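In this view, the complex is presented without one of its protein chains, the others remaining in place.
Chain nomenclature is as follows: A and B, assigned in order of appearance, with residue numbering initiated at 1 for each chain independently.
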Amino acid sequence: MKLSELASTLGLEFAGADCEFTGLNTLENATETEVSFLANPKYAHFLPQTRAAAVIVAREFADSVQNALVSENPYFDFARAGALFDRKQGLFQGISPLASVDATAELGEHCTVYPHAYIGPHAHVGKNTEIFAGAYVGEHAVVGENCRILPNAVIMAGIVVGNGCVIKPGAVLGTDGFGYVLVGGEMQKIPQIGTVNIADGVHIGANTCIDKATLGATTVGKNTKIDNLVQLGHNVQVGENCFIISQVGVAGSARIGNRATLAGQVGVAGHLSIGDDVTIGPQSGIAKDIPAGSKGGGSPFMPEQTFMRSMILAPRLPEIFQRVKRLEKELEDLKKLVRNDTKEMP
Amino acid sequence: MKLSELASTLGLEFAGADCEFTGLNTLENATETEVSFLANPKYAHFLPQTRAAAVIVAREFADSVQNALVSENPYFDFARAGALFDRKQGLFQGISPLASVDATAELGEHCTVYPHAYIGPHAHVGKNTEIFAGAYVGEHAVVGENCRILPNAVIMAGIVVGNGCVIKPGAVLGTDGFGYVLVGGEMQKIPQIGTVNIADGVHIGANTCIDKATLGATTVGKNTKIDNLVQLGHNVQVGENCFIISQVGVAGSARIGNRATLAGQVGVAGHLSIGDDVTIGPQSGIAKDIPAGSKGGGSPFMPEQTFMRSMILAPRLPEIFQRVKRLEKELEDLKKLVRNDTKEMP
Partner (left out) sequence: MKLSELASTLGLEFAGADCEFTGLNTLENATETEVSFLANPKYAHFLPQTRAAAVIVAREFADSVQNALVSENPYFDFARAGALFDRKQGLFQGISPLASVDATAELGEHCTVYPHAYIGPHAHVGKNTEIFAGAYVGEHAVVGENCRILPNAVIMAGIVVGNGCVIKPGAVLGTDGFGYVLVGGEMQKIPQIGTVNIADGVHIGANTCIDKATLGATTVGKNTKIDNLVQLGHNVQVGENCFIISQVGVAGSARIGNRATLAGQVGVAGHLSIGDDVTIGPQSGIAKDIPAGSKGGGSPFMPEQTFMRSMILAPRLPEIFQRVKRLEKELEDLKKLVRNDTKEMP
């Protein structure tokens, strides 16, 4: 492909000398036949040294490179360029005779079912959906159209997955919620008779677990993206266009609004409510409701500025303690001095 | 089913007008044909608005609803009602010809083995146990009676699982413990020649990992419930009736007593001992032994009251620091004043 062709495909202005290129890479690692991009101005110092054939840049940086593809959103246009080079995962087509598809399961047109996949009785799989090797779709489960259920993903009985979803390898949707009640010193299981509803366009990370509801449904809203190794407990409600990063844990019945971002390893206690457009920093421990629009982090959760200042002071706690002890001593000395003075006074 | 039938099945007093109902739901979401419950008095404000056909309540709330099923333990009786509506996961029966069962493996009566399950040489599976699709039971492993080994769960060679256990999808029992020793700057593996023993009635969450012991056995005691994505290192000993919530990590050789509760994302360092009846709050980092009966949280672990107070003060650290600085300045000023006074005095 030529640089000029890429520019016209993406609808970008091309400034420089045309040539062939073979792929994409970072400014640091690109060779003379690769195209790169500058999304974050903090990496602009890589521009002079890059060997890239051309760089997708904002107009202000167009003069800093020999060949420029001028973009208003370089990261997004790089993403669009990437799509031209992206290879679809998996080459198998059709329904493998080594798969187990129950006679009562319904499959839409152009479905792919790999060897060793299991599709249970009365399950429904929409058209163009691919079920990879080792994936499990339980009885009465519903998987929408144009989905990719990757290897060894598990969708338990009765769970509903919308259209255009990606369920990554080893993800588990719809096992029983962790509900028990102590009766006479023994843990008794609370039956979990609810389900899980995954809306359209949701991506669910590898080995992520989403439990089914005790009653009703655990839900994940439209277009929400969930990373690997995340836990969503029973009856959790996640809104639309959320961004839930790896190893987050959300306890039972918590509600998360739309467009919320939970950074890696955040923990959210049960029954809480997190508003729309909230951003929570990594490893935070959320023990109270968070109002819409909040941005911060820590345990307990603090607004961003407070959190930053606390983080700076945390290592100074030993020093603060020393200063308090010195103050106490000096104050005591001063008190004695003052008392002696006053005593001495006639 | 009629409300009166439900009441008599559960042995509860029924007060109100009888009618048919179709299922269970929360106070907030129940329709006119669903039964609900009130377990936590803090949700009593939902009672006046609920549309539920009837509510399982403690006697004190019986007059707050039109139709009441009066219970001494509403949550437990709701659980018992739930059991009437619970549907067993999985409809397959018998031994699938698409499963791989070694000729030397022994299966008890009425076992179910789904397609694509693997049961290795000399493995033993007790009667009525179900091995779901993609599950792996290694050579010489022993799985008890009435167990459910859910899809893609892995039980490695020689591991022992008791009766009535549930091993959820993707759980991995008995891979080698993470034991290495640095010899001449290179990591050398310590052979892990022990095993894992899971007692009767244990539930193990989806994608949870329990490593086998270096020597002897990693053990989980009777009736203990373990949530999803938990890690138990080699030689960990967990007692009976424990409750280990999602994403907890317990490092090698730690011991946890009976009836302990570890909330989500807790980390326990290696070789520690946590006593009976201990309750540890979410995200706590345990670096010292915890005596029996303790209740608290934090990193380091603090008794509950101290932890609560620390949590309140943590965001005030910047303010505390400012107050210390002001004290220092004011004390300095006062010292000068006093020194001038004393000097001035004749």
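Assume contacts are C-beta pairs under 8 Å (C-beta built on N, C-alpha and C of every residue); 3 or more make two chains touch, one makes a residue touch a chain.
As the structure is a prediction and not an experimental result, all values here were calculated from the model.
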Checklist outcome for this item: Touch assignment to the omitted chain, from B:M1, B:A15, B:A58 or B:A269, lands on B:A269
Checklist entry - Out of A:S64, A:N128, A:Q188 or A:N241, which touches the unshown chain? => result A:N241
Checklist entry - Which listed residue, B:V161, B:L229, B:I244 or B:L262, touches the chain dropped from view? => result B:L229
Next on the checklist: In the complete complex, the non-displayed chain touches which residues of subunit B?
Outcome noted: 98, 100, 116, 118, 120-121, 134, 136, 138-139, 152, 154, 156-158, 170, 172, 175-176, 178-181, 183, 185-193, 207, 209, 211, 214-216, 229, 231, 233, 247, 249, 251, 265, 267, 269, 283, 285, 287, 298-300, 302, 306-307, 309-310, 313-314, 316-317, 320, 323-324, 327, 330-331, 334, 337-338, 341, 345
Checklist outcome for this item: subunit A positions in touch with the non-displayed chain are 23-26, 29, 73, 75-76, 78-79, 82-83, 85-87, 89-92, 96, 98, 114-116, 132-134, 150-152, 168-170, 203, 205-207, 223-225, 227-229, 241, 243, 245-247, 259, 264-265, 282-283, 311-312, 314-315, 317-318, 320-321, 324, 327-328, 331, 334-335, 338, 341-342, 345
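The working rule: only the chains that are shown with their structure count from here on.
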Checklist outcome for this item: Fit subunit A to subunit B (C-alpha, same chain sequence): the rotation, rounded to steps of 5 degrees, is 120
Next on the checklist: So the centre of each chain is just the mean of its C-alpha atoms; given that, what is the distance between subunit A and subunit B in Å?
Outcome noted: 24
